[in-house]
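The complex appears here minus one protein chain, its other protein chains still in place.
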Amino acid sequence: MTALLEARGLSRTYDTGGAPVPALDGVDLAIERGEFVVVIGPSGCGKSTLLNLLAGLDRPSAGEVWLDGTRVDQLSETALARLRRRRLGFVFQFFNLLPTLTASENVELPLLLAGRRRRQARRTAHRMLDDLGIGDRADAAPSQLSGGQQQRVALARALANQPDLVMGDEPTGSLDSTSAGEVLGLMRAAHARGQTLLLATHDARVAAAADRVVTMRDGRVTRERAMQPSRPVTLPFDPDPA
Amino acid sequence: MALLSGGSGHGYELKQAIEHEFGTLLPELNSGQIYSTLARLERDGLVEGEAVADDNRGKKVYRLTQKGRNVLQDWLGVPVPGARLKDGFFVKFVVATSVGLADPTDLIDRQRDEYLQSLRDLDARLASAPHGPTAELLIEGAVLHLKADLEWLDLIEERLARRSA
Partner (left out) sequence: MTLTLVRLAFAGLRSRLLATTLTVLLAGAAAGTLVLVLEVRDTGRDPWERTFAAAHGAHVLADLPTGEAAEALRSLDGVTESGEPQPQATLQLGTGTRDEPLLVAGLSGTPAVNRPIATSGTAEPGAGVVLERSLARVLGLEVGSRVVLSGPGGEEEIDVVGTAILPSQSRFPRSNPGVAWVERPVLERLQPDRSAWRWIEALRLGAPGSARAVADVVVRGAPPGTVSTATWQEQRDLALQEAAPLQLILSMYTVMLLAVVFAVVGVLVGARVLEQTREIGLLKAVGLTPRQVTAVFVIESAVLGLVAIVLGYAAGAALAPDLAGAMAETMVGAPTTAANPAHLVVAGVPVLLVLVVSTWVAARRRTRMSVFNALQSGRAMPPRRSLLTRAARALPVGVPLHVGVRTFLAGRARAVLVTAAIALTGSAVVFALSMQAALDDRPAGEPSDVPAELPALVYSLDAVLLVVALTSLVAIALLSVRERLRDFGILKAVGLTPRQVASTLVSPFAVLAGVAGIVSVPVGLGLFVVVYSVSGGEGDPVLAPWAWLVLVPVGTVLLVLLATSVPARVATRSPVAQALRID
């Protein structure tokens, strides 16, 4: 079975005027359908670059990107855009919602692009926001929402077209610990429903939720490890007797 | 003593309360241990016992003395010391690397795996089995400690890399 998303020998070097900077140096990575993969590493290790390349938001200097058996790193911008809108969802650290649209309209955007009718898109968007617990804020502007709420809207937007893969670059990076936990919970719920996830993060908690943890350093993958199923935890005492 | 601060009680009642509140935190205490503890407390003047009149087995009802109350308050008033300079992993790390017994990166990686796994376990516990708000606090506390430990591992790894560079 071919992997859903595959990077083969992926490299990206930036020419910043001085010496060229290799942000990514020959990375191989395969994501299977239904997996929850997390990439961790210190800042500057290249995990964001990797995600951008895999999403087609940037072009590799060398190597290949394969999506479901088709090579995609050499497609035109237009073709990539069309691919993205149906098959990929993206969540960012700074939410990146369009400030001039309401929460619902932000979620409707990918639906409209995929060809849904306006009314249907609105209904779907409202339903998704409901599922994520912010249905009552559907008509609010992003500036009126808290960080956690905005990220939930962003997640709804990413999930809107039921993409093959949802990618996130530090999705909990700008959230306080409670909101981060909530958003992580929502992502895990999506995974439980079958959504494939690929996240880059500093947050150990997010990493712990993954099926597989990929460690990067200086543009290379240094370690890959599958997480074991969780072991039971017994509390030393029961402070809240039933 | 904290239990007694709420009121007086028999040794037997105390045993039951302890088992109920603290469950498996402590190994199962037998009555003998309870009574000997109570006797010691009485000798130190922190509790005092009164014989129950109509009971011919000589059971006492224990009660907290004023001195006992003061001791209890002191215990509550003094914060738990913060700096924790004892860590099992660190001992292992220092020992193994100084003698060259193990590869430091390897140690760190394996410890990291364990920490991540524990995090996973804790998250799963939070998500699945029912728990009250206090239990949740306890678990979240453990999560945060783990995150800090993981950061520490990153730091150790980074310093190692710097030193060898």
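Should a chain be cited, it is by its letter among A and B, assigned in written order, with residues numbered from 1 in that chain.
Quick note on the criterion: contacts are C-beta pairs under 8 Å (C-beta built on N, C-alpha and C of every residue); 3 or more make two chains touch, one makes a residue touch a chain.
Because the structure is a prediction, the values reported are computed rather than measured.
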Among shown chains, those touching the left-out chain: A
Touch with the omitted chain, as defined above, among A:3, A:30 or A:101: A:101
Selected from A:157, A:191 or A:217 as touching the chain missing from the view: A:157
Omitted-chain contact residue, chosen from A:58, A:164 or A:203: A:58
Chain A, residues in touch with the chain not shown (by the definition above): 48-49, 52, 55, 57-58, 77-78, 81-86, 88, 90, 92, 94, 96-102, 105, 109-110, 112-113, 118, 139, 141, 143, 157
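One rule holds for everything that comes next: only the chains that are shown with their structure count from here on.
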Where chain A and chain B are represented by their mean Cα positions, the distance between them in whole Å: 39
Residue ranges of chain A touching chain B (in the complex, touch as defined): 42, 177, 185, 188, 204-205, 207-209, 213, 223, 225, 227-228, 230-241
Contact set on chain B toward chain A in their complex: 20-25, 109, 113, 115-117, 119-125, 127, 131-135, 138-139, 143-144, 146-147, 150-151, 154, 158
